[in-house]
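For this view, one protein chain was removed and the others were kept in their places.
The block that comes next holds subunit A.
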Amino acid sequence: MTAVLDRAEARSAEAWPDAIFDILKRADVRQVAYVPDGGHARLIRAVQAEPSMKAIALTTEEEGLALLTGASLGGERGVLLMQSSGVGNCINMLSLVKLTRTPILILVTMRGEFGEFNPWQVPMGSTTQAALALMDIQVLRTSSAAEVPEVVQAGANMAFAGGTATAVLLSQRLIGAKVFSK
């Protein structure tokens, strides 16, 4: 298990999570809610170390939508980090985001779409984008480290300047397929 986690972290130990962190900091994001994912591990650590941000661990992803609706009611910007399987957990709670027109940014690390070893990730990973679109969440996607800053910045602008709830999908090709050691 440790070996698996180490490898997941090694792959994400590139510059793009740091670029995301810088964008969130500049956007004055104060609440960062998450269900952990290997692809987000480096970003979560950066958030935990940043005094102006609250890192909020969730037990399930839909909590994050209600949490950030409350945060925005009180004037704090929020971002929700999750893995693609978590999008399925969010569907009904997205009603709250839609009806309140709460500007939130959702950053989704993708599983089940590119070289996935675990078939249990595929049903939700292959329908993540459609599920978000069905609930009126705008979806951007990026597959290369070089374009991550531009795409995440675009999502942050749509959410926090435009008030449009937006999800950015960080593709499995970017993050790397998880390697299971036997």
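In the analysis below, a contact is a pair of C-beta atoms (placed from the backbone, for glycine too) under 8 Å apart; a residue touches a chain by one contact, two chains touch by 3 or more; residues count from 1.
Here is the rule we use: contacts and distances are computed from a predicted model.
One chain of this complex is left out of the view, and of "Bll7505 protein CDS", "NADH-quinone oxidoreductase subunit J", "Aldehyde dehydrogenase" or "Carboxyltransferase domain-containing protein", the protein name its UniProt record gives is "Aldehyde dehydrogenase". For the chain missing from the display, the contacting residue among A:102, A:129 or A:142 is A:102, taking the whole complex into account. For the chain missing from the display, the contacting residue among A:31, A:85 or A:128 is A:31, taking the whole complex into account. When the omitted chain is restored, the residue from A:27, A:68, A:124 or A:167 that touches it is A:68. For the options A:17, A:39 or A:78, the residue in contact with the chain missing from this view is A:78. Although one chain is not displayed, subunit A still touches it through residues 30-31, 54, 56-60, 62-63, 65-76, 78, 92-93, 95-96, 99-103, 160-163.
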